[in-house]
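Below: one structure in structure tokens.
Missing here: one protein chain of the complex. Every other protein chain is in place.
Take a look at subunit A:
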Amino acid sequence: MSNAILWMRDITKDFNGVKALDGVSIVVERGEVHAICGENGAGKSTLMKVLSGVYPHGSYGGSIEFEGHPTAYKTINDSEHDGIVIIHQELALSPYLSIAENIFLGNENASRGIIDWNKTNREAAVLLARVGLNENPATPVLELGVGKQQLVEIAKALSKRVKLLILDEPTAALNDDDSEHLLTLINHLREQGITCIIISHKLKEIRKIADTVTIIRDGKTIESFSMKEADATEARIIRSMVGRPLDNQFPPRTPDIGEEYFRVENWTAYHPVDTERKVVDDASFTVRAGEIVGFAGLMGAGRTELAMSIFGRSYGTNISGKVYKAGKEIQTRTVSEAIQNGLAYATEDRKKFGLNLIGDISENISAAALQKLAKGGVVDRNQENKVADGYRASMNIKAPSVSSIVGKLSGGNQQKVVLSKWMFTGPDVLILDEPTRGIDVGAKYEIYGIINQLAAEGKAVIVISSELPELIGLSDRIYTISEGRITGEVVREDATQETLMHYMTAGRD
């Protein structure tokens, strides 16, 4: 116990009388990787904001001790000064500045306001080597992928002589290769004596990397245990997170699959800027009525691009190919035409593309089918509220009323609003892109139930997901995409992660 680098005792924090943290305690040993788990809204991020001084000393209850001294951080600079660095899920790099400039942003190698560029670039190169990033320090950050940007963030943290590195969902936006690399790097950092707190939803990762795990639920610490313990299993973590054993991650379903309903032939799309590059290459696929079809692919394989280019040509240029519904060719040249022809597409990034976050629930639900509620261009407000209230009940959207602001809902409830919006358009074909991203376990289960329900109603459902267990658990059939091409088609019985991964990496070096 004497070797603890961080003690947080009985931390409480409330917002306008709503308790976000209700007596959380956590002890982090020096040099360990400490995972914090909990559903969205459990209080993980709030806890880290308390620790790093985003919420200043005095605005929360309880005590914090770092390296044996009580802390009283007023700003994030104070905590960074002590060697606590937090890397947020949304990376905070300036895209047009170089790697080196970003690393030393706010911390420049300067004398009397004049920057020493040689020193900056030299030191940046050393830091890049430490994080295993083989790039020129002068490269602008916007030319890097998300995975490499993450490494730049870590290099930036190292430049501040970090003692405690906090990573908030570091692999959420990374593909498997980049995730793997990041985990290896965290291992290296541990060997160099850097303590690490990692917030993650991915239990496999936690198993792989963490020494200790603390589980938070409803603003309280539920338990904290060493991963070396015999019963330190994923099941135990899930049990603590949701408060009860989760026997089945997927609701039961009896597929009732009909005739072929939706068919795409020879679909090709080029990159919107780099117009020589094929992003979707001659893709053909079919979906039957009542069938759930999964699309698996690594990040950048072209899954979202395929979906978006079909849905109103929202992505890409020089698009060619044919789309058939119930045997007849349909046009999907604009989003409204696609909607009219019975297509719905719930986007991957619901905050950026899916919702009006400052709008209320009913406005968002009606957004894609407003004409259904309008006569002569005038919206029937009362009818709109009735419709929204119906979805609030049937989809179990947890909000005080349909005039609640969508931006204030949890991720799971926001996703239910997105799904309600598309269900209200009365679609025959639904394309759901990462429908459970960033959603906690309980809400995921509900979303799966909704997807099953849609299939049971005879709709053709396409699910795009990065999580293979999810695809396998949900889909009747899975297509794999690699480098814009459909590389495989696997039926439910044959679907294993290994098979899918084999096809997903097909055609690559």
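By definition in this document, a contact is a pair of C-beta atoms (placed from the backbone, for glycine too) under 8 Å apart; a residue touches a chain by one contact, two chains touch by 3 or more; residues count from 1.
By definition in this document, contacts and distances are computed from a predicted model.
Comparing "Membrane protein", "Xylose transport system permease protein XylH", "Glutamate synthase" or "FecR domain-containing protein" against the UniProt entry of the hidden chain yields the protein name "Xylose transport system permease protein XylH". Across A:D82, A:D178, A:D360 or A:D476, the single residue that touches the chain missing here is A:D360. Note on the undisplayed chain: of the listed residues A:L105, A:A232 or A:I405, the one touching it is A:I405.
Considering the full assembly, A:G442 is the residue among A:G442, A:G458 or A:G473 that touches the omitted chain. Where subunit A meets the omitted chain, the residues involved are 15-16, 18-20, 39-43, 217-219, 242-244, 246, 251-252, 311-312, 314, 334-336, 338-339, 345, 347, 352-360, 363, 366-368, 370-371, 374, 377-379, 381-382, 385-386, 394-396, 398-401, 403-405, 408-410, 412-413, 421, 440-443, 445-446, 449-450, 452-453.
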